[in-house]
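One structure, pasted below without further comment.
Left out: one protein chain. Kept in place: all the others.
Letters A, B, C, D and E name the chains as they come in the text, with residue numbers starting at 1 for each one.
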Amino acid sequence: MQKVTAVIRLEKFEEVRNALERKGYPGMMLTRIEGHGQQKGLTQQFRGRQYTIEMLPKFKLEIVVKDEDVKEIVQTIIEAARTGSTGDGKIFVSPVTEVYRIRTGETNEAAL
Amino acid sequence: MQKVTAVIRLEKFEEVRNALERKGYPGMMLTRIEGHGQQKGLTQQFRGRQYTIEMLPKFKLEIVVKDEDVKEIVQTIIEAARTGSTGDGKIFVSPVTEVYRIRTGETNEAAL
Amino acid sequence: MQKVTAVIRLEKFEEVRNALERKGYPGMMLTRIEGHGQQKGLTQQFRGRQYTIEMLPKFKLEIVVKDEDVKEIVQTIIEAARTGSTGDGKIFVSPVTEVYRIRTGETNEAAL
Amino acid sequence: MRRLMLITMILMLMLGVSSVNLWAEDVPGSNPPLVEQSETAPPPLPAEEDPAPDPGGASTLKTDPGLAVDFVWVLVCAFLVFFMQAGFAMVEGGFCRAKNVSNLMMKNAMDMAIGSLGYFAVGFAIMFGADKMGLIGTDGWFLLGDAYDVSKYQLFIFQLVFCATAATIVSGAVAERLKFSSYLLYTVAVSAIIYPIYGHWVWGGGWLSSLPFGLGHLDFAGSGVVHLVGGAVGLAGAIVVGPRFGKFSENGKPNAIPGHSMSLAALGTFILWFGWFGFNPGSTLSAHELRIAVIAVNTNLAAAAGGVAAMGVMYLKSKKFDIGMTLNGILAGLVAITAPCAWVEAWAAVVIGLVAGVLVVLSVLFLENIGVDDPVGAVSVHGTNGIWGLISLGLFADGTYGNYTTEAPYVTGLFYGGGAGQLIAQVIGAAVCFLWAFVLGLIVFKVIDATYGLRVQPTEEIEGLDAHEHGTPAYPNFWILK
Amino acid sequence: MRRLMLITMILMLMLGVSSVNLWAEDVPGSNPPLVEQSETAPPPLPAEEDPAPDPGGASTLKTDPGLAVDFVWVLVCAFLVFFMQAGFAMVEGGFCRAKNVSNLMMKNAMDMAIGSLGYFAVGFAIMFGADKMGLIGTDGWFLLGDAYDVSKYQLFIFQLVFCATAATIVSGAVAERLKFSSYLLYTVAVSAIIYPIYGHWVWGGGWLSSLPFGLGHLDFAGSGVVHLVGGAVGLAGAIVVGPRFGKFSENGKPNAIPGHSMSLAALGTFILWFGWFGFNPGSTLSAHELRIAVIAVNTNLAAAAGGVAAMGVMYLKSKKFDIGMTLNGILAGLVAITAPCAWVEAWAAVVIGLVAGVLVVLSVLFLENIGVDDPVGAVSVHGTNGIWGLISLGLFADGTYGNYTTEAPYVTGLFYGGGAGQLIAQVIGAAVCFLWAFVLGLIVFKVIDATYGLRVQPTEEIEGLDAHEHGTPAYPNFWILK
Partner (left out) sequence: MRRLMLITMILMLMLGVSSVNLWAEDVPGSNPPLVEQSETAPPPLPAEEDPAPDPGGASTLKTDPGLAVDFVWVLVCAFLVFFMQAGFAMVEGGFCRAKNVSNLMMKNAMDMAIGSLGYFAVGFAIMFGADKMGLIGTDGWFLLGDAYDVSKYQLFIFQLVFCATAATIVSGAVAERLKFSSYLLYTVAVSAIIYPIYGHWVWGGGWLSSLPFGLGHLDFAGSGVVHLVGGAVGLAGAIVVGPRFGKFSENGKPNAIPGHSMSLAALGTFILWFGWFGFNPGSTLSAHELRIAVIAVNTNLAAAAGGVAAMGVMYLKSKKFDIGMTLNGILAGLVAITAPCAWVEAWAAVVIGLVAGVLVVLSVLFLENIGVDDPVGAVSVHGTNGIWGLISLGLFADGTYGNYTTEAPYVTGLFYGGGAGQLIAQVIGAAVCFLWAFVLGLIVFKVIDATYGLRVQPTEEIEGLDAHEHGTPAYPNFWILK
């Protein structure tokens, strides 16, 4: 099994979630992170003094899926999350060796 | 080494932590996430207009342990976190290749 | 490719980020977590009743890099994040098999 | 549409002018309400043959030592009304999202600031200056000259905080997407023109106060002058600027966009309730009208009843005790009782409040269903219930209190055997008020939109007005979700 | 236990009745306190041969033009007391968890709303209507008939906000687990029955005010009538509903459950302190008692001393400057000075406040140690210190001020050579007050529990009342931990 980790824009989350649900992948973990990449920060100011927010709010989405589903998931996310400007985010795929469902004790693909 | 990632209910965290501590695994990272799975969302309303919260608050627990400890850890978490209703969460195991302790520079199992 | 995950003190983040940037690794995900390890908790009180905060606020930094860069990254983080007291944090390295850039669809090392 | 608006306005102005011509002489007892005072308290706005202006206050006091307590009363009430600005800021902030809170705080602070200067420069003169044909006042600009007088200054501070209230109501209706600079322009228009002109018609001795029905159009503390004006301009603003991204699904179904802090919203509601005790009882402009006690009781009971009714209706509908709607219900009760507060008794205040609580729920849901996005319910609270307040006066006035005086003629409504006269005056006033404010509001917002741009860029709206227009996120230490 | 309660109550009522029989004629100077006024201010509650009710206020003013300033004073003070509702909402909200904040805001808004209607319908009549055997008032229902009078309305609004305060105190003690609908029921009981009946005994001309000790039981602004009543009902509620999940470990050790916002808690404390300046000085019901200045000073000094003492004690115990306890200490000082505020001098107010600050710390820790979970310390602040306030009056009253009048007989306590008479009256009153409110509270909560269910489901409590009872999380844009 694989974990697909996607960093996306906050405002794209609803679209991504709906797209994934339509494809039948409801399970996920959503984390609010701050990201940094090529996107340039925002200049802000407080009581007349300027500063730059280099870290911008993003959502990190983690979905554990069967190996064969990775391609489709990645494709679905890319389509739903793309705006074409810097800051659209990235997707990382990494191996998962075991899965358990706490409620039932089922394991691995049965637990997904 | 392996990373054990467990998604659990907020209110189960204390029990899980105590159970782990009793078994001698104090090190962990706790993240507040929003999860989605088979558990159905909550219907809420704001100024008369209803909406559904599909993403429910969960804790994600990450513990890096020696390969041989994975079984016990998983078992401990499952026991402490189970309520038997949907939304109890899942556990994922994934490989970790190197570990460093920042304070001392120790590495791998010595650093756990 | 590898994911370098570092748990560091909140107040060390700026230094670590600057050090990484100087070395040319701008991309990262930052998550606010609560950590537990050897560092002992803080005794707090509310309306006269004491309690201990066992989980202390930390930042988790995740950086995905080419295999050959792992050493340097780890070294850079260790140097910038160390204070020498318990609670300095840990670094974990784990494999990443695929990377995609959502904006362009580029993959793997080209997407980093 | 523009043509329609212009025509309406011209018609309305003509109606005003002709009414002056027709009625001005016919109605011997037609008094500019605020100028009338109980015998113990001499008029704050002196009559034609003004005594010399008295900036120090010594000679004014000599004419009536009882004025000391009147000044205390009016000033303290004005301070309470001022404090309502904080209430509006908290309610609006609480009902909107965290990413726009700095913006809303700035809007609420600056409509008070800019509104103060605008009303000081021209608004007060238009509203309370020497009347011209029942339409407009014409002196007292910048409080200069004869206006440098303790009585005039006293009237000014009280009226100013009312004007600022009218201005601030709008900010809720157009929240989370209006450009800040456009908001400043709009504030000038309301505080210097839209509000004072209409105010002159009712409180400054203008034509509405001399309508030949009942005792003329009456509005004790401003269900119409303040709240309906604010609500109607807000409706115009919400229509012109359009709904927020995400408020309506593609199929037009309205979505909930929950506000970021119920504690601030509740605090704001309490502050408004508190301030309303200055708003309504203070509008006697005299402590020698002991009727202030009745006004205070009515104000409180209507608020209570409004909250209970709104909560009840929502509970029947959804089996939830809806906090947002309940708070709106409290405010609806307060708005509704504002016009009739001095002329009704306690049980009637309860009834007026109950109706207001039901109306606000219906109005909020109705407006959303027809595609109007009013993030905090300002139009329903202040507009819909402003109208209800004006009308309820014509129904429930019980004939125990006169036209800002304890002397006869008393104000009597339909249910107390006063006939339909007062009710007609109220309906006319409500209609004129809504039309005036709504049409002028449309014009102002359309003009700003066409010339300057009314709405922020989409990315600015999505990332929040705070980051883009102000550079200052409201809660930088917290992990914010939306 | 029920049997015990019933017996206690019957005994208490008998005590009341017999005391009326025994003492009513014996005590020639026994005045219903609020009815008594200084010579310059005629009584707001007219005597037997009432003049015609005066809804407009003109004829009332004619009887005494000085009433204008009295009305201003009483109304402004009533507004300040009203504002305390916001203070309670903020303190309670701040001291509880984020997941229950919408619920607490609703409770605080609705106890004002429902309480207003209940007190309007029956409470006021019971408390201040024509006395029956020293036990209960019997006219003025719904403010109808003769109650439509500016003086009656003035008294009503002032008393109403006191009643709402008593009601709202309880919501803190039962916070985070009581069903909202049960809370509404309870509010009706307190505002329409428990509070008004006891209030009648002390302020409405009832039997406690004619106790044959000292000048009868005295309670200037309500350490007993308002705060101890609220605190004792709260204790009953906290006992019946039981502690929150997680408040006590399996071994019974109490755990801290930190409140979600110290800024709101502090804001609430400041608002309460501010409102108390209406609560205490306003209770003269007359601006012609210049003693109001002394009352204001005492109120402030007791608050200050309470805060300093609570902070000091906690610092000695834990080496921390404990904000929660310090804020409680300030409120404790305010509660304690409420009864004696008009009868003591400044240094005594400081002493009373210092003792209050120590008492509140001991009381909070004691109650937790015996298993009572009072999330905000309402019982310790209002109950424990309500008792202390009543008693301190019997100790420190210095013989410079009479029974709501500047005329003799003056109130003199033990330390000023007045003997034990007043102290005895105070102890009796405190005991009766506690018993009455605690027993009635037990009955009300037990009955609700048995018939309707008092407490929410465990999952609702764990996930928060906001999500389940109201459907509206208080802070949906923030990443919440608990």
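Note that contacts are C-beta pairs under 8 Å (C-beta built on N, C-alpha and C of every residue); 3 or more make two chains touch, one makes a residue touch a chain.
Owing to the predicted nature of the structure, the values given are computational and were not obtained by experimental measurement.
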One chain isn't displayed here. Which of the visible ones does it touch? A, C, D, E
Option touching the unshown chain, where D:Phe79, D:Tyr315 or D:Phe415 are the choices: D:Phe79
Answer key for D:Thr165, D:Ser209, D:Ser223 or D:Ser261 versus the chain not shown reads D:Ser261
Go through subunit A and note every residue touching the omitted chain. 44-51
Touching the absent chain: which residues on subunit E qualify? 38, 40, 66, 69-70, 72-73, 76, 80, 97-99, 258-263, 265-267, 269-271, 273-274, 277-278, 281, 287-294, 296-297, 300-301, 303-305, 307-308, 311, 318, 320-324, 326-327, 330, 345-347, 350, 398, 400-401, 406-407, 475, 478-482
May I ask you to list the residues on subunit C that touch the chain which is not drawn? 10-11, 32, 42-46, 50, 57
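Assume only the chains that are shown with their structure count from here on.
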Can you list every chain in contact with both subunit B and subunit D? A, E
Relative to subunit A, which chain's C-alpha centre is the most remote? E
Using Cα averages as centroids, what's the distance between subunit A and subunit E in whole Å? 54
Subunit B-subunit E separation of Cα centroids, rounded to whole Å: 47
Where in subunit A do residues touch two or more other chains at once? 31-32, 94-95
Mind pulling the subunit E residues that touch 2 or more other chains? 471-473, 479
All chain pairs satisfying the touch rule are A-B, A-C, A-D, B-C, B-D, B-E, C-E, D-E
